[in-house]
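Let me begin by handing over the structure; questions about it come next.
Excluded from the complex is one protein chain; the other protein chains are retained at their positions.
So, chain A:
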Amino acid sequence: MTSTDSAVVEARGITKRFGPTVALDNAGLTIRAGETHALVGRNGAGKSTLVSILTGLQRPDQGEVLFAGRPAPALADRDAWRARVACVYQRSTIIPALTVAENLFINRQTEGRLINWRALRTRAQGVLDQYGVDIDAGSQAGDLSVEQRQLVEIARALSFGARFIILDEPTAQLDGPAISRLFERMRALREQGVTMMFISHHLEEVYEVCQTVTVFRDAKHVITSPVRDLPHDALVAAMTGEAAVAFEARARKVDAKAPVVLAVSGLGLAGRFQDVDLQVRGGEIVGLAGSGSSGKVGLAESLVGLRRPDTGTISVNGTVPRPGDVPSTLKAGLGFVPQDRHHEGFVPLLSIGENATMPIAHKLGRFGTISSSRRRSRAEGMIQQLDIKTTGPDQPVGDLSGGNAQKVVLARALSDDPSALVVINPTAGVDIKAKRALLGSVEDAAARGAGAVLVSDELDDLRICDRVLVMFHGRVTKELPRGWTDSELVAAMEGID
């Protein structure tokens, strides 16, 4: 890599270790002015670590960062960093208890001494309007949807005037239309000459918005190339180090006489969904598709007891768990992967072993004790099965890369051999190879006789389903058997047909 005049940022020979883990090994990249540069790699390849080094949150053990050919500012000089690079991190940096306005101007609420709240709100509304974000600056950040929070983060990032923005997996939590809106925004920014670094596990997105792509594998830089010179299969091969194999959903037949493991009738929740009837047989995978406002996530959350429906009944395995009660739903034999893994998914300070075996703790020992050797061996099995990149079962989940943390959540859902499984966006932020492993383990569970409901914003995930129910404005409007085409499904999701 040679530095050129037009390099906005250059990272050279960066090495970063976390204890025994080498997150970056003599890796680097150069991003030229005006381009949108993709950084791809498997979970744990070191992408987010590079982001924290490029934004001055962490110091590399070795190597240097240059902005426009000049050495990066001192770590303590946050203002200087923020004038050079803005970032939307993989983990949200919105503070839910504060207003949107204060989040936008956090730690710079005022130039002078006293904060003038009214002026702050006006300024914040100005920033939101300027970047076309339709949110009231006075609302509480905790009340925003994931997309809205992200827009606030983007508006905040831009408001510092940096001409270089890093987006770490911005699309992982968004649905189709929201992603299109984000891309429109990114294109408009590029036209204004803003340089971007974009991280995603959705390779088609790389082809859609990026001009250059850099691949990291096992903490090392593998290749940097113009996007058009690196076709999909070559890109996958660079990421995984092996030739790409196309993903095939397994052929399966649902036994029409298999018992119904999850039955729902007349389910409704005011403002979210109404009149939902659903029956899932053992061995069957049912997909739930729909746009962000379709109510599919609300429905799935009601199935697992995270929300209490207003009307209707849910029965799991023939028993009716207490509505809105997660423990009794789990006890009835249901496993689930929640949408917001940072909130409901795992306990960051506990180890992988503890997190993954939480629902089966009672099976690992007697009289309320937990045998740690049994837990270890169970956890090791899960780590292998789901290909979790870690130093071992004792590593706290909070230290894992984003995608690997997601795998722990699925491991937990599967730990109790549930007879019914509800998974919400299980592959958000998961790399292409791991995605197959994750979907594969849902298929395995079905093969063992479990019935599964799979909620996803990704059409590819839904291919493993025996049938897909499409929701629109809170109602199930269409049922598509296996073999649907993308355009058919998208049309149904958008309510045009």
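Keep in mind that, in the parts below, contacts are C-beta pairs under 8 Å (C-beta built on N, C-alpha and C of every residue); 3 or more make two chains touch, one makes a residue touch a chain; residues count from 1.
Quick note on the criterion: contacts and distances are computed from a predicted model.
Here one chain is missing from view; checked against "Autoinducer 2 import system permease protein LsrC", "Fe-S cluster assembly protein SufD", "Electron transport complex protein RnfC" or "Ferredoxin", UniProt names that protein "Autoinducer 2 import system permease protein LsrC". Considering A:53, A:135, A:167 or A:492, the position touching the chain not shown turns out to be A:135 (whole complex).
In the complete assembly, the contact with the undisplayed chain comes from A:339, out of A:339, A:390 or A:441.
Among A:298, A:338 or A:418, only A:298 touches the chain left out of the display.
Contact between chain A and the unshown chain involves residues 55, 57, 76, 78-79, 82, 87, 89, 91-99, 102, 106-110, 113-115, 117, 121, 135-136, 138-140, 143-147, 173-175, 178, 271-272, 292-298, 339, 457.
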